[in-house]
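Every protein chain but one is kept in place in this view of the complex.
For chain A:
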């Protein structure tokens, strides 16, 4: 009925209704693709992303110093779960066939590092990277049960001394190894259970001691904080060692697991050796080895190294794969310029008046522009990252670098995340461009918001605290989505952004960046509706 009253108006409305959001999207996409410079810009962004990554990969060689100049680096051991590991310790062991258990009292542990550790262990042979489960005392983190390098469960707290010793026990039953600790030897507490899949019938069981390299961070000139570490030694004393099950008797064998190849294997000792403490090692307290006191049966074991996942950083053996994506910063700058120009060019040419006249609702125009800008940036980023990641990983490996292996899911996250990073940056640039209506100002502001905090946080000009907050609060937090390394609490690594560790988890960091873009877009939409053009 109303249609007959106002036929003319209804006609206009029908037309306007046809110009819906898809039409708006199509209009904006047409505007974008018909500016040749912008399409060239997308290609430049992709080439920059790949090219900068390739350049940095070409400049990354790994060489290891040997006595006769640099040598080929030894391969990094890989743990049962596929990750690179550190597996160096002094192992006093014997064979255990079938089920059994070991109990020992640890009465002292001298090691300066908080994660110097010693305890009882069940391990699949003496090769590096083989499966294991251990109950151990640490210098600064109490008793722990650890297995297969990445798993770590806390037991009794407090330091070990002759006055407050710790009883440690491991029981092996098939694939299952169970750890217990006790402060008096009679009341036992279960710490945890490890299922070591495929553990053979015969394993090595015994005691070990080890102490990780010292970590010392010193700030230096712009761009890097160098870290020097040196090997450290831990000495542990055990007594009341008890074995159950099919062991090879009372003969203990000492091995430096992961020790220098070809070097003298520090001696095997046993209770049969004459005198007290005459066997094992060369007697020097600064080298690895073990001694057994004939009278008391007590062991003294000296070890150096670590049984832990390998983490990145100057002490790490490998490199994070996201180094391949360092070109993201170059692509980001191009995308920010494009995102800004997508709106400021309309202001400069006056096209914005046509655009806003032709469509209903200014908010929808902005939304359409945001969708187009995000989509083209996302596709550019994903395509470029999908090329750059495998290509640069190949070059890095060819240059002798060991890369931390990542799963397929992580690889997908790095590639898609790079695209998403560019997309959100483009939307942020579009929003700031709408707010400021000036290209140069908007580009400056957005780059200063995204790239500058990252530089300030990683260039060691700021202390650690403010640096971390910069990467939590500013849009630069979004770079967290490219991190592939996992920090482990049981390794005192150098967990800084330069080494690939961000204060926020990948998606949390990305959410912070999205938050900035959303707020900027909301302000832009509000101003676009309020202001004349």
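Just so we're on the same page, a contact is a pair of C-beta atoms (placed from the backbone, for glycine too) under 8 Å apart; a residue touches a chain by one contact, two chains touch by 3 or more; residues count from 1.
The criterion applied here is as follows: contacts and distances are computed from a predicted model.
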| item | value |
| --- | --- |
| Missing subunit (named according to UniProt) among the choices "Membrane protein", "ABC transporter permease", "Peptide transport system ATP-binding protein sapF" or "Fe-S cluster assembly protein SufB" | "ABC transporter permease" |
| Sole contact to the chain not displayed, among A:62, A:397 or A:472 | A:62 |
| Option touching the unshown chain, where A:138, A:211, A:458 or A:474 are the choices | A:458 |
| Residue among A:200, A:350 or A:466 touching the omitted chain | A:466 |
| Residues belonging to chain A that touch the chain removed from view | 52, 55-56, 59-62, 219-224, 319, 323, 326, 329-330, 333-334, 336-337, 340-341, 344, 348, 401, 438-444, 447-448, 451-452, 454-456, 458-466, 498 |
